[in-house]
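If you scroll down you'll find the structure; I have some questions about it.
One protein chain omitted, others in place.
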Amino acid sequence: MLSYTLRRLVAMLPVLLGIAFITFALVSFAPGDAIRLMLGSESANVANVERLRHELGLDLPWYEQFWRYLGGLVKGDLGTSITSRQPVSHLIFQRFPNTLVLTTASLLVAILIALPLGVLAAAQHNRPGDYLGMGFAMLGVAMPNFWLGLILLIVFGLELRWLPIRGIGSLDKGVLDYASHLVLPAVTLGTSLAAILTRLTRNTMLDVLGEDYVRTARAKGAKPNRVLFRHALRNALLPVVTAAGMQFGGLLGGAVVIETVFSWPGLGLLSINAIRQRDLPMMQGSVLVFATCFMLVTLLTDLLYTAINPRIRYG
Amino acid sequence: MAEAGANNRRGRRVLRAFLRNRLAVVGTLLLIVVIGSAALAPTVAPYDPLKMDLVNAYSPPGSEGHLLGTDNFGRDILSRLIHGSRISLLIGFVVVSIAATVGTVLGLLAGYLGGWFDELVMRAVEIFYAFPFLVLAIAVIAVFGPSIFNVMWVLGLVSWPLYARLVRAQVLALHDLEYVEAARASGMSKWRVMFKHVLPNVLTPVIVTATFGIPEAILASAALGFLGLGVQPPTPEWGAMISEGKDFIRRAPNLITWPGVAIMVVVLGFNFVGDGLRDALDPKGKKG
Partner (left out) sequence: MTNASRLLVGGIVLALTLTATATAQQRGGTLRIAYTSITQLDPYKTAANDEINAASLVFDPLFIIGKDDFQPIPHLAESWEAVDATTWEFHLRQGVMFQDGNEVFPEGQAREVTADDVVYSVNRFLEVSTAFTLGNVTNVEAVDRYTVRISTADPDPFLVTDVNRLARVVIVPHEAVELYGEEGFARNPIGSGPFQLTSFVPDQSLAFERNEDYWLDTNLDAVEFVFIPDPTVQTIAVEAGEVDVVPYLFNIDSVAQLEDAPGIVLHPRGGSYRGLGINVTTPPFDELAVRDALSKAMDIDAAVAAVVEPFGHRAYGQVPPWVDFEQDPSLADLWEYDPEEALQILAEAGFNPGPDGMLQRNGQPLRVAIKTVAGSQVRVLTILVTQLRELGIDASLQQQDTAVWAEDLQTGNDTGVFFDYSFAGTTGLYSLFHSSNAGMTNTHFYANEQVDELLDAASRTVDFEERNRLWLEAQRLIMQDRAAIPLYFEFGYSVVSDRVHDWVAPWGGLHLVSLENNVWVE
């Protein structure tokens, strides 16, 4: 197991290198650069801007810049943001936890909705409970998440004024304040995943319920409820957990849009701004952090899969 | 001869299974309506989607002549939705075509040829998988500019790994099957085996995945449109309409309601059809 984990970790490196290179190439060849944006301002101090260009090494040929960047990466230095002239790692690691919180909360919301709903649907196969579950499953994946977010914002934030309409709460003001800011974004982001997981739970449970040993248990007189919950659920858990882990990438991507709708100060918003301002180091940093996070979660899911399912072993 | 007959019978069986599925039928009808109105947009839409009428801006749904109301420029929302469906559907089909074609070819070659080519393709797949797709799309569009063309190939670029992986896995599974071995033993060239025997079997899951890929592409392009990175105004694109509409949330919330409903309806249609296809093609598959 350990050697497998190590091998996976090592395999991540060339992928990250590839990502860094692609991002670098993209922004380097993009029309418009951060320095030009500065020069476009009517009151700009041209001499100082040009000096800044030189200080940041932006007048070097692209391969030299990339080499410099790699050198910094090895030392853990993600460079300096062009627009704010603050260290990129500083800015990213202040914002990144917010995205993590959002995605984790969404994951939890998704699981909390999907499991009961999926079980209900399976239990009431082809009856109202099933229609409810499947209906939610269908609608949940069909709704654009930013649209759902806007609707929830209007209803709960503007009309009912139950929840705040923007941003992140502060733990200083109490857990309740923090949670109230987190509810809408997490529910929005978690809904489509909940829809997918609901369907998965339901189908897996129906499968398991149709299996021999379950029918045997029933024949022996075990009550239906216990049958459901003990055997079926435990077996359904595995594919659901795996699916949740695999969908994590989708959550990360969706976080970008949701952060925009709810003014959630996470890595997604940071990346979008960085791109708009052509802030190359900032963009590279956020993309690399995103990718690393995603790959680590995938690895974790795979390891978890092994832990839960003793029949699979990775050599 | 017998083979052709068997295929026909199989085809009819699949069709019957598909038609028995109520949701699949509903989905098909929905799609026929949507695709039909998209194709005939200039005839079906009551107004020119770009025509502004500032006097009648913000009309609520049900106003005279405007079934769904008008937007902040006084443009008819229904007409804009219909024209917008053209864009979304076009993007959906093109993206999936690109991704499926590229992915299938690469997956086929990778699975069949193996070796360094396989390694290369799998590395590429990993790289694109690890990229949070929206961030990559945003970055590329920032470089090349927002346009429908760029949206299409960017989303295609992001989706091909799925098909490549799928096809490669299928190829590897089929590799050792008897009839493939028999075909090789009979002296058929590598390539002919690949195209005559392996490819057709691989196509089924690809088609199903593609049917689901279209609504995914539509949702993705709507997200890009929402962020202002897709088709530029004043061309009506559903995501962009929602983005423009959100500035007028207080005054006219229906500006964002209808495009969202439109997206949902189209996506549901494709999903129903996709489910129906998958269930019909795979008799062992999960019911419902």
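In order of appearance the chains are A and B, and numbering begins at 1 in each one.
Methods note: a contact is a pair of C-beta atoms (placed from the backbone, for glycine too) under 8 Å apart; a residue touches a chain by one contact, two chains touch by 3 or more.
Owing to the predicted nature of the structure, the values given are computational and were not obtained by experimental measurement.
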item	value
Which of B:A41, B:A124 or B:I249 contacts the chain that the document leaves out	B:I249
Selected from A:A20, A:L78, A:L91 or A:L197 as touching the chain missing from the view	A:L91
Of A:L58, A:L139 or A:I165, the residue in touch with the unshown chain	A:I165
Interface residues of subunit A (partner: the chain not displayed)	30-33, 36-46, 48-49, 52, 81, 83-87, 91, 94-95, 98, 157-158, 161, 164-168, 170, 260, 263, 265, 269-270, 273, 276-278
Interface residues of subunit B (partner: the chain not displayed)	52, 54, 72-73, 142, 145-146, 228, 232-234, 246-251
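Here is the rule we go by: only the chains that are shown with their structure count from here on.
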item	value
Rounded Å distance, subunit A centre to subunit B centre (Cα mean)	23
Subunit A contact footprint on subunit B (complex, rising order)	123, 126-127, 129-136, 138-140, 142-143, 145, 215, 219, 222-223, 226-227, 239, 242, 246, 249-250, 253, 256-257, 259-260, 263-264, 267-268, 271-272, 286-288
Residues of subunit A defined as touching subunit B within the complex	11, 14-16, 18-19, 22-23, 26-27, 29-31, 125-126, 130, 134, 138-139, 141-147, 150-151, 154, 158, 203, 206-207, 249, 252-254, 256-257, 260, 268, 271-272, 275-276, 278, 283, 286-287, 290-291, 294-295
